[in-house]
Structures are given as structure tokens and as C-alpha cells.
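Here it is: the structure, laid out below.
Apart from one protein chain that is not included, each protein chain of the complex appears where it belongs.
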Amino acid sequence: MKIFGRRDRERRGPEGLWHTCRECGEMAYEREFEMAHKVCPKCGFHERLSAPERIALLLDDPEAFVQIAPRLATTDPLKFERDGLTYPEHLARYQQSSGLIEAVICGKGRLDGAEICLAVIDFRFLGASMGAVVGEKITLTVEAAMEARLPLVIVNCSGGARMQEGMLSLMQMAKTSAALRRFHDAGLLYISVMTDPTLAGVTASFASLADVIVAEPGATIGFTGRRLIEQIVKQKLPEDAQSAEFMQEHGMVDLVSPRRALKDLLGRLLNLYTGAGAPVDSPAEEAEAASVEESPEGPEAAPKVDESQPAGGQV
Amino acid sequence: MKIFGRRDRERRGPEGLWHTCRECGEMAYEREFEMAHKVCPKCGFHERLSAPERIALLLDDPEAFVQIAPRLATTDPLKFERDGLTYPEHLARYQQSSGLIEAVICGKGRLDGAEICLAVIDFRFLGASMGAVVGEKITLTVEAAMEARLPLVIVNCSGGARMQEGMLSLMQMAKTSAALRRFHDAGLLYISVMTDPTLAGVTASFASLADVIVAEPGATIGFTGRRLIEQIVKQKLPEDAQSAEFMQEHGMVDLVSPRRALKDLLGRLLNLYTGAGAPVDSPAEEAEAASVEESPEGPEAAPKVDESQPAGGQV
Amino acid sequence: MATLEFERELVKLREDLEEIREDRGFKGDREARISELEFELKARTTRVFAELTPWDKVQLARHPDRPHALDFIDLILTDFVEMHGDRHFGDDPAVVGGPAKLAGQRVMVIGHQKGRDTRENVRRNFGMASPEGFRKARRLMVQAEKFGMPVVTLLDIPGASPVLEAEERGQAWAIADNLLEMAGLRVPIVVVVIGEGGSGGALALGIGDRILMLEHTVYSVASPEGAASIVWRDHKFAPEAAAALKLTPPDLIELGIVDRIVPEPPGGAHIDFDAAAELLVGALEDELAALAGRDIDALVAARYEKFRSMGRGAVAPV
Partner (left out) sequence: MATLEFERELVKLREDLEEIREDRGFKGDREARISELEFELKARTTRVFAELTPWDKVQLARHPDRPHALDFIDLILTDFVEMHGDRHFGDDPAVVGGPAKLAGQRVMVIGHQKGRDTRENVRRNFGMASPEGFRKARRLMVQAEKFGMPVVTLLDIPGASPVLEAEERGQAWAIADNLLEMAGLRVPIVVVVIGEGGSGGALALGIGDRILMLEHTVYSVASPEGAASIVWRDHKFAPEAAAALKLTPPDLIELGIVDRIVPEPPGGAHIDFDAAAELLVGALEDELAALAGRDIDALVAARYEKFRSMGRGAVAPV
């Protein structure tokens, strides 16, 4: 399956078109917005990325990404139907609108030179709800990373469970968590990136079972959705409740990283925790370069990235 | 060293004398008060017990208690002196008034038939502050329990560190905790009984590093003493702050047990967690006796205590 | 006593039966009348229960008179000592647990706990556990592992506490940590749904070697009301959602999620606690005995495979 289709290229938008920010309502050149990886140049709002866009943002060579179980799709275990619309018919609509077969894309690739297993969940597909396919593909990715003893990065996002799969959906929390138990027992690194929104069963399973949790600015993160909480307690929640920044303050998230710095940050974390890959030196660190080079394993541990390869480039 | 001296027997008090409660100010027969293990019959206030009294309360045969390092005393490592009074002179006063050599008595004995290592700290000795002897004897007791693979029970109490031993006192926190790390890694049971007061370095080391924490009603439990907190925040704390009940509500303590039920509770816990000893059946359980006897290991796991041996009797 | 709509005729019959049993001055053949009524009650109970809709079954699982975790603990275990606290923040009364004996064998029992009356329900937050509750449960599981005690969990929760304070203290993290812990816990785990198995809050005590459901309980990815809000965009479609979600014991046996249904006395566990407890204790003794002999590595590997395979039939390449 090709990840980067015609649709993705079209979404870049021709020059001269305008993008209106969902958050501040200001307009910006579509092209400028796309070049900033869909971060509003006016207010810094991080618009959701599709899975292909995220993969393009993070991998050294997105086209070299080798997918895991790319053609796995759900059957209809509950024969779920609502108002005459069957679940397969419902799914077909999302498949057509998103160009995806399911809500997650998984595979192997390189980030700042470090080989990793990567899973990216796409909100466009049925609100990134977790059904059996999402659970199965995440589990296969965890197992692939364990098999190859590679670090695991999951870019998380989910509105919650996939109602149409009932308890089979809930059990994906158990399945993915069990896989991560083995993964962690094997001493391997898992970095979770929480993007907008990361909620319910996904947060209460694989999204939070990470060594390091990085969140995108403003992302909604939590277990129970805001609307339900407000219904129950019968009052409005504070504006920033359940934001990435709020969750960091409450001790649940390690770092909130702006999207432009995300790839560098992940590269640095991969290198620090596992020795893998090559962190790109920040200016502050170049001053320290001498002492790094004095270390016997310094140069080997940190080979330069091929400069001709644009970091975090778009495809 | 004899634990139960003339003084302990005298403290029982002849018939006809009165005891005035520290808490409610009411008077009760001294004898009634002593028979209730120093719990006020009017208000339920739990007066502090001396280490010998506590050992008499808890062990099946207190006279059979085999002490660990009974004659260990502190030297004067800092050559500490205050207002012309040397530390050894200071200690001598407490030794004389308490009849103890140091603030803790340790050894091996039986509780409801279960062989245990037991350490009991005595507040009368310099406010049960932790110096090198307390740390050393607690550590020796942990090591003895580990060596013999016995459960460990420590009846904790302390006002804090022993200032007169400076950093050597602080390091007893490290020493006892390191011993408990090995103890727990060996899969053994440690029950901590927190009595009034359990504070500062003792709480922040061996007193809280237990599988099960039982507290006595009303005992003050915490890290920083009430007076210092009130000085810092410049307001009175609520009456019940740092009480055993408060700490249970805040998740730090498993159970608050009245003194009269303490021995039975410990016996039951020892039996439940390790299979050791013989729990005395409560009336509710006698109804279940049949099903217990059906179990193949039932009778062996729960031999009856010799009824002629008074449980929790006083010596 | 609360009475559900479809229980009314049965309640009436039971009252009649009770009355006549106590009426020593009954004119006519009292014994025959009693037999007649007993037969009638049995037949009608069978018929009423056979006709229950999934939504009725949800009501039954939530029946306020059902035995709760502490009721079962009282009836099926001895020597129970309730342990408190997560050692971090608090003690959550919506989760209870501690060591006990089941037929003389040491076990660690942990359950969600609903209240019986309003006052107790407020204290126990209507059984909606907070992060502290899940963390207390985890602490006790780790203890069970250390001391080689099998774990028995009793599930009965509408859902994890849905308030901002629970979010602030990491509700999702607390649940996820339990899933991780239970997946690899090196002692046998038997899970029993004793009432309402609601969503992630239920699953937080729900990973085990054997998953049992009492006959009149449900286990669901979300409350039917919640699912209706999401899928039908109106919580009034809860009965439709209840039917669609496949949340009854037979449904879940068929989906490969549940291993065994524990029968309840006629009319449901709330009619006769003792009989319900006896049926449960029998099932638990069976299950624990079967697990006791297993090599622990093999047991944990089989537990992995059990959950690893869930939903396998729901995926296929296209």
C-alpha cells in the first residue's frame, strides 16, 4: 500500500491559497502553513496531522518506510448496524475519505539515523477509535520492535474505543498492554507522542505505558472526555483542563514539544536512552563539541547525519 | 540483659491507685488501665507503652524472647557536648530512668505460634531518637530475619534523628533501608506497627518500608513535626492532622487497630501472608470451619495455640 | 428492596408464597397451595428471564439489591483483612481488597465496591473508582505476587470516576499500569464480573487467567447510554446500544472473551445471597484448583496468548 498518494500531495495546496486557523480564525498562506507542518504562524495552534504527514515529518527517508500489516482491515464481528447502516458500509466511507484502510499506519524506518519501529494513528479515520485492527497492528509493531530489539515510537491520538466492535475493542487495551509488558521487560525504549486528542482507552493503555511521554502543545489528553465530565459535574471545565501543558504540570507528561522541534527531540532522546542514531547538535552543544570528541566512543556513537537529507522534510 | 525488671512489675500499680488520662483528664483505676494495656477506659486514648510492655502484649511467651545484641551501646563519635553536659552523661540519665541501654529492644519470639523477629522502640529513651545503636540493632534484626527467613515485625516510634550523633544518625536511614531492600528482594514479610509518635527519619526509612502498615489509634505519624509545620505556615494545623486515622485516609497506612485487637490482627496477617502460625478463629469464622477443614493443608496451616498460654498476657 | 419492572409479577408471587407459608390458619390444603405457588413462581421466573432484552439485563446487572463485592467477600471468604491506601495520595472506598482465605487457601481478593444506601454510595462514589483505587489494587496485586497468593478480582463498576480530579491524578495512567501489571503477574488470577463490568475501569481489574461472569451480569466497552450518545448521538438509544454491544455472558463466551458463566439462584443473586455465594465459591474453588498446579511461566505465557488472540477473528487482510 502506498502511504503518500495523490491526495497527500494535493493537500499541500497551491501557492496563493489561504488557510483559516481553527483556533484564532486568522488567515495565513496555505503554503506557509504547510511548510510549518500545519502550525498556525499567527497563534502557534497545532492543527492535526494525517499519518502520512506525520511520517513525512519524522522519518529521515519517509519513502523507505517499510509498513507492517498494511492491508489489515476489520471484519464485522458484532454485525453492528445503526439506522440501517452496517459497520462495513460505515467503514467504507472513512476509507474513501481518508485513503486509509484503518486508523493506524505502522512500520520500520529511520529517525535521525536511528532505526525504529513507528506507529502513527490518524484522527481522520473514525476519530482514531481503537478497534481490533488498531490493537492488532499496534501489538504487531510492539512485537516487531521487540524481535529486532529496536526502539518504539508511537504517535498517539484517539477519541476512544470503537463502539462498533464492542468488547473486542476494550480487549485491545489488554492486548497492547500485555505486549508492552514483554517489551519493557526486555529492556527496550518506548517513546509515546501524544497528539490531539489522546483520550479514553488508548490513553489508558499503550499511549501512557511509555518510558518517555512527549506531547504536542495544546493537545487534549485524558481519560474521560470534556463533554462527559461537564455533564456529570454540571459545570464548565477550565479552558486549559486536560491540555498537554496541564497534564505536564500534573506530572503525567515528560515534555511538551512544539512540532518544529519534535524530530530533533526524538532523535536526541533515542540517542540518550539507547545510544542509537545521531543527535543533531544544537548551537549550545557545539561549544561542547571538543569534550564530546575526547570521549573514546563519542564519534562512533554520534555519526553525522547526511546533510543532503533534509531533516523533517515534507514529501 | 533482663527485659522485665522490678520496675516493670512495679508499674502495674497496686490495687486502689488511680490513673489520670493524659487526653481526657478522667481518672480510672490504675489496675484497670494496666489491664487494658494502658488504654483509657473512658476515652479510648492509647497511652504509650514501654518496649517491655509491648513485648509482653505481643508475644506468646515474652520470657522466651531471645534478644539480639542486647548490650549494644553508643560511643560518642562526635564528642558532643551541650552546656557542659557530655553525650555519655546525657545517655546515662536516660539509661537510669528507663532501665534500657538504648531505645530499641530486638529479638526472636513467637506471636500466635508464628516465629518472628521483633524490634520494639521505646519512646522513654531520649524520645526514641535514632542513633547508630538503633540503626545497627534494627539492621541486625532485619538481617537475622532474612537469615532465618522469618517474618519481621517492628513496633515503631521515634521523635526523629539523634542530633548528638550528627550525620551518623542520618546514615542509619540509609543503612536500615538498604537492609530492607535485601529483605524484600528475598520475598519476606515485614509488618510495621506505627505507634505514637512515628516521625522524621524513622518514618522516612524503615518504619514505612513495610508490606503492611498497622497504626495505633490517635498515633501521630509523619515526617515533619507539628510544631515546625505550624511555625512555617504560621497557622494551627487541624487537630487530627498527622493522626493515624488521617494517614490512613490519605493512603499511607493499611489499618488502624485498637491495641486490644493488635496481637490477633498481627497473628492473622502473619498467617495470611506467609502461612505461618495459627490464627485464633473469630466467631464468624467458626461457622466456616468445615470448609477450612476440607482443605488438604487446612489443619497443618492452622494448628491451635496451646490454650493454657494466655494470649497477650501481661508479665 | 428495589423492584424492576419485569420483576413485579415475581415479587408478587414471592410475597403470596411467603404469606401463606407463615399463615398457619390457612383454610384448605395449605401444602398443596404452597406447591402450586412454588411451581408457578419457578415457571414464571423461567419465562420472564427467558424473555429479557439486553437492556433488561443491563438493569438486572445494576440491580441495587445485588450482592456487592464486600457481600461476596463476607460470604465466600474467611479471615479477610481489608487493606487501605495507595501509599501516594489516598484511600479509595470504591475499591476494596486484602488477603483472605478461600476454602483454607490464601488468596488476595480485590473488588470494585458500590454502596448499598445513599450515604454509602456517596462515600464510595457510586462505585466509580478513582486513580487511588486502581493503585491500591495494583499494590495488593504486587503483594500477592510477592507472597505467592492467587488473585481473585470482583468486577462491579459503572465506569472509572469521570471528574477532573481523577484526570489530574492520572486516571488513564492508573488503569494502564494495572493492565501492564496483571499481564505479567506471576500468580494465578481469576476475574469474576459480579455486576456491572463497565469499560476501562472494569478492565483495570480484569486481566486474568480465567474470566468468569455471574449469570445476570454484563460487561461492556462503554455504558449503553454512553455508546448511544456516541453512535446514535442520543443517550435515549441506550436499549438499542445494549442490544448492539453484545454485552451479556453468552455473547461474550461466543466472542471468546469470557470463559465461564456462574449460575445464579432463580430470580437473580439479589433474591438469595447465600445461594449465589455458594454457586460462586464452588466455581472459584474449581478454577483455583485447576490453576494451582500450573507452572508459573506457562501460566503467564498462556495468559499472554489468551489476550493476544482477542479480536484475531475480527481482522483480516484486504
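Going in written order, the chains are labelled A, B and C, and every chain counts its residues from 1.
Following the convention adopted for this analysis, contacts are C-beta pairs under 8 Å (C-beta built on N, C-alpha and C of every residue); 3 or more make two chains touch, one makes a residue touch a chain.
The shown structure was predicted, so the numbers you read here are calculated from the model rather than taken from an experiment.
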item: Omitted-chain contact residue, chosen from A:38, A:108 or A:268; value: A:268
item: Hidden-chain contact residue, picked from the options B:17, B:35, B:73 or B:148; value: B:73
item: Absent-chain contact - pick from B:179, B:214, B:255 or B:276; value: B:179
item: Hidden partner chain, touching residue among C:89, C:126 or C:232; value: C:89
item: For subunit A, the residues touching the chain missing from this view; value: 184, 187, 189, 211-212, 248-255, 265, 268-269, 271-275, 279, 285, 288, 291-298, 301-302
item: Absent chain, residues of subunit C that touch it; value: 87-89, 131, 135, 169-170, 173
item: In subunit B, positions touching the absent partner; value: 69, 71-75, 77-78, 80-83, 101, 131-133, 135-136, 139, 160-161, 163-175, 177-182, 184-185, 200-201, 203-209, 222-224, 228-229, 232-233, 237, 241-242, 250-252
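The working rule: only the chains that are shown with their structure count from here on.
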item: Whole-Å gap separating subunit A and subunit C, where each centre is the average of the chain's CA atoms; value: 36
item: Centre-of-Cα separation between subunit C and subunit B, whole angstrom; value: 40
item: Mean-CA-position distance for subunit B and subunit A (Å); value: 53
item: Overlap residues in subunit A, where contacts from two or more other chains coincide; value: none
